[in-house]
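Working notes, beginning with the structure itself.
Complex shown without one protein chain; remaining protein chains in place.
When the chains are written out, they are named A and B in that same order, and each has its own residue count from 1.
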Amino acid sequence: MAISLRRSPPRGHSELRSATNIEDAVMSYVRNMWYAAAWSDEVPPGVLFHRTYLEEPVLIYRRGDGVAAAISNRCPHRFAPLHMGKLIGDNVECPYHGLVFNSQGACVGNPHGSGVTPKAATARPYPLVERHNVLWIWMGDPAIANPELIVDFGFMTDTENWSTIYGYIHLKANYELVIDNLTDLSHAPFVHEGLLESRDVCKGKFKLSRDGDHAKTVNWCPGIAPPPFFEMLKGTQEFKDESGLVDHWQDMTYDPPGCMNTLYGITRRGRPREEGMATLNPNLVTPETSKSTHYFWAGSRNFSLNDSVVNEQFRRGYDYAFQFQDRPILEGVQANMGDASLNDLEPVLLINDGCSVHARRVMERRRKEEALERTHGK
Amino acid sequence: MAISLRRSPPRGHSELRSATNIEDAVMSYVRNMWYAAAWSDEVPPGVLFHRTYLEEPVLIYRRGDGVAAAISNRCPHRFAPLHMGKLIGDNVECPYHGLVFNSQGACVGNPHGSGVTPKAATARPYPLVERHNVLWIWMGDPAIANPELIVDFGFMTDTENWSTIYGYIHLKANYELVIDNLTDLSHAPFVHEGLLESRDVCKGKFKLSRDGDHAKTVNWCPGIAPPPFFEMLKGTQEFKDESGLVDHWQDMTYDPPGCMNTLYGITRRGRPREEGMATLNPNLVTPETSKSTHYFWAGSRNFSLNDSVVNEQFRRGYDYAFQFQDRPILEGVQANMGDASLNDLEPVLLINDGCSVHARRVMERRRKEEALERTHGK
Partner (left out) sequence: MAISLRRSPPRGHSELRSATNIEDAVMSYVRNMWYAAAWSDEVPPGVLFHRTYLEEPVLIYRRGDGVAAAISNRCPHRFAPLHMGKLIGDNVECPYHGLVFNSQGACVGNPHGSGVTPKAATARPYPLVERHNVLWIWMGDPAIANPELIVDFGFMTDTENWSTIYGYIHLKANYELVIDNLTDLSHAPFVHEGLLESRDVCKGKFKLSRDGDHAKTVNWCPGIAPPPFFEMLKGTQEFKDESGLVDHWQDMTYDPPGCMNTLYGITRRGRPREEGMATLNPNLVTPETSKSTHYFWAGSRNFSLNDSVVNEQFRRGYDYAFQFQDRPILEGVQANMGDASLNDLEPVLLINDGCSVHARRVMERRRKEEALERTHGK
């Protein structure tokens, strides 16, 4: 893993503008966390992949041994985008004047003059860990980048028990609006009406529990008509009682910064969940800028394993839901908010907002902690 | 009418940023006035119409009894655009989590939990009055929204004496630039050369008179060739003297915020206006943002009544004039001004600027008055 970096990183874009006092910290990003950067297969061997996280341009590529590494996509000489350059073995050549950087961002080649490589010429390296089909990036202090903090989505690569489909979309909305969306599943019967859920779930037994920064919501809906999505994917005949009803759950876990896992399933009335159809749906949210977000979604199911027709239905259903149902609402909310913050606009609270409020508080506390550390030293 | 609202409205977008002192007030909007919001037929029954006024997103729709109402298009829960939701009877269901609002903006339905509707969950209502084919909106304090203040454009619906065509265009220019344009008709022979007016009108007898905030300009042009537009619409043979000349008037009334009525006509030399061809042309200007404007135009004529061919010629002529002659000039002026105000750039004054200067002074005084009220209470 490319996480053995100890030196203090050079200043990045967002740090230049970042908070020098606690008040300003509200608008900054939490840096010392693992963010989803890309699906593993978005970065095939030989490709200089680039994406912006927390307003910083990042280059990601694989070394010859297959290990993926992330360094600044901004050459320290005159700031050319390195992804426009060349991958030469394990190194990258800048497209502008040809400085060569290794996968730790160190300058290892200078074609000009005596060929001495300036010591300061470092493309800031970012700790990057590949796990469960996701490349996770650490945008903060490399010295405390602990891979054990990565949320466990092991089922995504447990092909024996789960079949998983996944995708990526780009949203023109602040990342916390996307987290609001996913931590409050009561939107599903409205935004995804007739597709994912029926309104029966509004009357489920809803419960929020917290464990430190981690939170979980449970919405237990015994004896309702099966949600349309399960009907569509496989049929639910085997789980219905004589009235055509099933037990349904619509749960969700939250971990900061933006790791939501939604758990949908049905089972025969009164029977344990294990006997039913279940889906686990990681939703990973990473800020690009203050008004745009990378959104990685996946769906793992414990039924119709390796059935490529169901794969396609699942993928099409989710893609439709996110692209054509969530996206216009989220981008509409962002447009409606303009430059105002959520609190500026004094939102009304509903019963299902608990987890969204929790997530915002966790992130706000972390922003303040990081601002304090920057101000007072560590 | 939906104007019986007494409670103090929740804070809107532009109020958040609005003036806290007199200096800043120059950039804010006048709120306690009736603005043209839409033509009546832009809001047919069953439709959730939305438009932004003074930087605030507004939803307009008709109740079952046909009465149109306006409420904020921003749900007070998580700020989703209500126009993406559903019209259910007289109420609107939010597309995001399903709160239901009535035409006064009160929350009357909550599908979640116990179903209690939070008292604070109000979509800000705006007084709205339908009159003479126009929906007029009041963006300020509902308590003082007096429909008697609406400028009388009764001729627009007096089909016995007038035939009226009308349209809407969106302009990428500040609304005061559009008011400048319409309160100074000396632009017509240049911008609308060969279409509306000839240069003969430059030498007319020009007079500006004021009555409080109301102003009127008269440009009396006796014994000139008839303007091309009258020629085109109907022919002017019957009004010409032996030299082919007519008496022409090109007048205009201004009422704040942006209600201009231009009065064009010709008559036989020395004969009263009543015997001639006359057009009354309401031009209603409403700010969308500081750099974009809703522009409602109409043309009423006292000749060729109910003649659908003349209707079409009239409409096409005006649409061409506004879209292809005024628009590029106005958007060019806005681009040339950038973020500077008119006064920053020290404009030279010409003889015909009197009414534009009057209109800007009226609006500036009103902005300051409203800023004072906000600061010192009412």
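The rule is short, and it goes like this: a contact is a pair of C-beta atoms (placed from the backbone, for glycine too) under 8 Å apart; a residue touches a chain by one contact, two chains touch by 3 or more.
If you're wondering where the values come from, they're calculated on a predicted model, not measured in any experiment.
Novice: For the chain left off this view, which of B:H187, B:K216, B:R315 or B:R374 is in contact with it?
Specialist: B:H187
Novice: Going by the contact rule already stated, which one of A:P81, A:G167, A:P222 or A:P328 would touch the omitted chain in the full complex?
Specialist: A:P81
Novice: Residue by residue, what part of chain A touches the chain that was omitted?
Specialist: Answer for chain A: residues 10-11, 13, 16, 55, 57, 73-74, 76-81, 84, 93-99, 110-114, 118, 120-121 touch the chain left out.
Novice: Touching the hidden chain in the full complex, which residues of chain B are there? Just list them.
Specialist: Touch with the absent chain occurs at residues 180, 184, 186-187, 189-191, 199, 202, 206, 328-329, 332-333, 335-338, 340, 344-352.
Criterion: only the chains that are shown with their structure count from here on.
Novice: Whole-Å distance, chain A centre to chain B centre, using C-alpha means?
Specialist: Those two chain centres are 46 Å apart.
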